[in-house]
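Missing here is one protein chain; the remaining ones are kept as they sit in the complex.
And now, chain A:
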């Protein structure tokens, strides 16, 4: 037992200090010099000054130094040369904490003092680490290039013999990829638990499947669904690809906190929200902070206002040569890939700019041969200046076309998928500031001088607009005024437009084909191949209808429509309770509609329709979250080849039908076989248990049938049972009043 304090004899003082070996403790508690020096920085490149000038220089430096951290005059040490006549041109500064020192390095390194002096600011420990002799080899050793490793074929799924499409389903904790079968249940390709933490996303050409995690983003692909790339972005919320899949943008709501020594991220990324990555190397190219929209950050009671973020904030040009971000009200910053440098070293100033969109395909303007991309943007009315819509050519920054507009309360920009048109949906208000209607200003980009066609006389507010992909027709949905205090949203009308027939190759004026009133629809989903479209009601509690329309119906044409380039026909309607999402497969043959648990908990699952609205399959799935078709890259067939396919369509469809038929009959056969087996098995089991039971009953001396089964046996002698029923019928009813 160790002696306690009281038991220690005060006389018997411990005096053997010398004998005890403290070396282990000393080692443990030794102040690590390098760690203690973390608060020091070294400033190089200072002007050489005489002792009399020194104080002035130190004061001048201090102003800069204290802007990022706390230090004092006596903590700035500027050594003089041996003669004491002149300073050495460098200084040591001690800050209060290593963090301040790090911030100073970050902020002040490379700052110009005047025209001749630019200071280099480094941590003292870094100088110790790298600056000492022998720390860095004098001769250049080329880096080791790792041996070539063959990657999996990333586009393997396109080689499917039956040309099937894939889709991903996220339900419960599982993410599964399936082959879509034209008949029967989808065939599972892979299914993994906890593959993602929030959602999954395909890259634009379908090469990768993106999974989201707290630590960052991962890309998966190839026939084994192995991990191909990992992008570390703590707390990432959203992700966006460039159209060619070479770059990826990740965004987190909270600014990143990067500690020194992070293998992927550098201090450059600390405090940023966006990172733009190079997919091939999985290295960050440049990072940015979120730009808050202008306006108050707090409401009247001082609560912070939640601002909607614009997504994607970084918009890619169709060839991914540029990515642009708008600073609302001020201008657009265009960055050039792959270096992510600001084009011409400055942002494009557009006062008041509210929104912009890149053209989605390389533009083909009349008489323009040079390479260009187009940006469409709009600015609101400012003072006495009218609102403006502009088309700008990049990289020349020439304004191709502008149009002045008046009484504008809002505008939305809609490019047609081939950049042939851009439609600006303009919400107009009267002088009293009450919104009265919508105009469509359609810029005909391909025609000489970019003429603008105006479609007006739209009485109500347009809530949705969509161009036909690769076509020149469009649909818009208008809604009546919202009645105050009524939970039911106003009825909507769906209007279909197409160009008039004109001679030659030109596109005629846009004309209304038809308006369907008293609908609830709010969503337009065109087939990716055009012609067919689903107009639907999503995220609505009362109605959930899907209308399947054909713009080129092959039947009789209405006399009044003979001048139009469309023959509109409703092919079918369907009903999917609680539908939240609609997704066309990339071939335009199937439409998947789903009810996601993210939006509500009722009847989650999916329906699969063909393009004409025939229900092919429905599957209720517990905790169904997401459905997404795997996109396909652009076609490799030349125009001639495609024409050939179209010409020989009959021959091809005959072949496909044969395959389908064979598949169907073999599937049917399998089902029948399985049923036959089940029935045989069941009957055999029944026979066995019945025999066993009978034997057991007889052994126990009981009758063959139990009492309860005996009750059912109708006695032969009794014959048919007679059931007597009494009916009472009231023939007449009298009511007599007795005085």
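By our rule, contacts are C-beta pairs under 8 Å (C-beta built on N, C-alpha and C of every residue); 3 or more make two chains touch, one makes a residue touch a chain; residues count from 1.
In the analysis below, contacts and distances are computed from a predicted model.
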{"item": "Name under which UniProt lists the unshown chain, selected from \"Eukaryotic translation initiation factor 3 subunit I\", \"Related to tRNA-methyltransferase\", \"Guanine nucleotide exchange protein smcr8a\" or \"WD repeat domain 41\"", "value": "\"Eukaryotic translation initiation factor 3 subunit I\""}
{"item": "Full-complex contact with the absent chain, from A:453, A:603 or A:660", "value": "A:603"}
{"item": "Contact with the hidden chain (one of A:145, A:636 or A:712)", "value": "A:712"}
{"item": "Chain A residues touching the omitted chain (full complex)", "value": "577, 602-603, 620, 672, 675-676, 678-679, 682, 685, 689-690, 693, 696-697, 700, 702, 706-712, 723, 725"}
